[in-house]
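Take a look at the following structure, please.
Here the complex is missing one protein chain, while the rest keep their positions.
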Amino acid sequence: MTILIQNAIDAISLGSLYALFALGVALVFGIMGLINFAHGELIMAGGYALIYLGHPAWPILVLAMLAIVVALAIAIERVAFRPVRGANPITLLVTSFALSYLLQNLAQLIFGSIPRVTNLSTSLSESFTIGSVSVPKLDVVTVGVTILLLVALTLFLNRTRLGVQMRAAAENFWMARALGVRANTVIATAFALSGVLAGTAAILLVAQTAVVTPTMGSSPVLVAFIATILGGMGSLRGAVLGGFVLGIITVALQAYLPLELRYYRDAFAYGAVIAMLLLRPQGLIVAKSVVTRI
Amino acid sequence: MLRVEGLRVNYGRVPAVQGISLEVNEGEIVGLVGPNGAGKTTTLATLIGLIQPAGGSITFEGKPLRGQPPERIARMGIGLVPEGRQIFSTLSVGENLQLGATARRDRQAVRADTAAVLARFPALGRYYQSPAGRLSGGEQQQLAIARALLGRPRLLLLDEPSLGLAPLVIDLVFDTLANLRTEGTTILLVEQNAARTVELADRSYVLRTGQVVLAGSREEMLARTDFESTYLGL
Partner (left out) sequence: MTARPVAQLGRRILIFWWPVIALAAIVVAASSLSSTDGPFLQDTAVTDLVYLLFVLGLYVFAGNSGVFSFGHIAFAAIGAYAAGIFAIPVATKAQLFSSMPSALVHLHTSSLVATLIGGGVAAFAGLLTSIPLMRLNGLAASLATFALLIIVHVVAQNLNQVTNGQSAMTGVPTTTTKTEMIVWCLLGIAVAYLFQQSTWGLRLRASREDAVAARASGISVYFERRAAWILSTFYMGIGGALYGQFLGTFSPDAFYLDITFLIIAMLVIGGTTSLAGAVIGSVFVSVASELLRRLELGPHIGPLHIPGRPGVQAVGLALIMLLTLLLRPGGIAGGREIHWPLNRLLPRPVVSTAPEVEVGRPARTDAAAE
């Protein structure tokens, strides 16, 4: 029973983290039809920012790091994605792939490939003990922060003018523009928001693993990729759901798969992705007006 | 107000519009009719900046429209009621209307206009909070028009508003357009329903395979007996 509760806590915590990853990718996809492989490098940039920003009080550290990541996200959009805006989805995909590769290797060039160690916060690595269950503080923080961000994002999208414009643009980009919605503003906002999500994910990841490497963004972006497809690519809610489902499945497979099959866990996950694309592609079709209507 | 000269638009290598010239003067309703594939929708889409033309010029109140992005054209005072309504089905009716006023700063006036538009189209008021996807075809058309009106456009472009609507609703739409003209809105109306359009409009153009084949005032158009042959190319 204890093990079950322990696993459940792990699952929810991991699910939250995955939901953050997925949401960052889904936000940009919803508006631009672009799967931003470079999102992982935003997380990586957040990690290195945490290392190089030193040891100010943690609110300042967090805000400064977020500012850096958001700036990077907006810069990426301006420099790499705006010129190919409106191109077919494959061009966008390949561009983001190339950008991701570039940033990873650039980081390697600048920072070296040796992992950097952080001691972000030793208090976070402690645990509460409730009865026979030990709950890592980090898990609580992860879930709490995720919920907070989700609520904030929902409020933004539903209650502000810009948020309504973004939802409209996500549904029908051209019509939104024909009403006066500024494409540049909406897209930059989407990237900025994904930057906030990436930065947050960076803190949580670094707090968990204590290590920063140039390639630390690869796994999260692959996770985001799976989660958004599982949840249906057009929708933000789907991405969050996909993240949680993936987190739960991951923990469940890890705990309950027979040993020999455990290594194939990722293979199962990606098999599920292919199955989803074949059987339930609604998310992909609903997502973008770039798909021709016939 | 709007002057189009020698407009040419291609889809890839296929010419869709091959040299169209037309004019819309302030306070008029101008009709643009013709069979399917004549280039009517393409023309409108080009006017609003969704498609880049291959040649020709477009000026609105003296300012060139070619090359401008749609959001800037909208902010210049051109409103669009597109083919198929294109309302945002996942957003509420209220949010759809709110988007119509995207470019406006005058909150008070927007509120007043919203009330006016809801008075004109009571159905919208009933469903104000509901997702717009729940509305019927006719109601969606009303929403599309209302949304465009909230931008206080000086020129309103409508693309086949009667498509797929019941006759009573079509009556409502055409009555609304007539009323709008009385209130001073300039309208460019693209329609397949040639008869009603020519009757309503002050002037009309007939398009066929990307070119203007006939143009004239209401009286001139109604007097023509060769309308069918020109229209259908028989």
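Order of writing sets the labels: A and B. Residues in every chain begin at 1.
Rule of thumb we're sticking to: a contact is a pair of C-beta atoms (placed from the backbone, for glycine too) under 8 Å apart; a residue touches a chain by one contact, two chains touch by 3 or more.
Worth saying up front: this structure is predicted, and the values here are computed from it rather than measured.
*Asks:* Sort through A:Thr91, A:Ser134, A:Thr154 or A:Asn184 and give me the one touching the missing partner chain.
*Replies:* Considering all chains, including the one not shown, the answer is A:Thr91.
*Asks:* Identify the residue among A:Leu149, A:Val164, A:Ile229 or A:Val251 that touches the chain left out of the display.
*Replies:* A:Ile229
*Asks:* Any idea which of A:Ala71, A:Leu102 or A:Leu155 touches the chain not displayed?
*Replies:* Checking each option in A:Ala71, A:Leu102 or A:Leu155, the one touching the absent chain turns out to be A:Leu102.
*Asks:* Determine and list the subunit A residues touching the chain excluded from the picture.
*Replies:* 33, 35, 80, 83-84, 86-91, 93-95, 97-99, 101-102, 105-106, 108-109, 172, 174-175, 178, 222, 225, 229, 263-264, 266-267, 270-271, 273-274, 277-278, 281, 284, 289-294
Assume only the chains that are shown with their structure count from here on.
*Asks:* Return the distance between the CA-based centres of subunit A and subunit B, expressed in whole Å.
*Replies:* The answer is 41 Å.
*Asks:* Per the contact definition, I'd like the list of subunit B residues that touch subunit A in the complex.
*Replies:* 48-50, 69-71, 73-75, 80, 82, 86, 88-91, 95, 98-100, 102-103, 147, 151
*Asks:* Under the touch definition given earlier, write down the residues of subunit A that touch subunit B in their complex.
*Replies:* Checking each residue of subunit A against subunit B gives 161, 164-165, 167-168, 171-172, 174-183.
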